[in-house]
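Note that one protein chain of the assembly has been removed; the remaining protein chains are unaltered in position.
And now, subunit A:
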Amino acid sequence: MPDRMLEEPWTLSPSVALRPEPFGALAYHFGNRKLTFLKRPELVEVVRLLEHHPRLGSALDAAGIPPEQHDAYAAALRALAETDMIRPRHQEAV
């Protein structure tokens, strides 16, 4: 079964800044001061696109991530959510 997260709206946390790096990006959270490295340019693109899409799945499509990799990306994004790098967009919940 596909990851439920793929159907949800997500966004980069407002406290997070992304710094481009040759391998991807460095994400810094000004609130909890956590530093995380996004090791793939594709993942950086997905994270940047999140807020413009109604669901995570369509952000992955827009970033050109093949459907068979969506679950793997959902797992990576879930890890980012644990430190509040990304968060659910509750205001759009129906």
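As a working rule, a residue touches a chain if its C-beta (ideal position, glycine included) is under 8 Å from a C-beta of that chain, and two chains touch if they have at least 3 such contacts; residues count from 1.
We adopt the following convention: contacts and distances are computed from a predicted model.
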"Cytochrome bo(3) ubiquinol oxidase subunit 3", "Mycofactocin maturase MftC", "ABC transporter permease" or "PQQ-dependent catabolism-associated beta-propeller protein" - which is the UniProt name of the missing chain: "Mycofactocin maturase MftC"
Sole contact to the chain not displayed, among A:Lys39, A:His52 or A:Arg78: A:Lys39
Chain not shown, touching residues in subunit A: 17, 19-23, 26, 28, 30, 33, 35, 37, 39-40
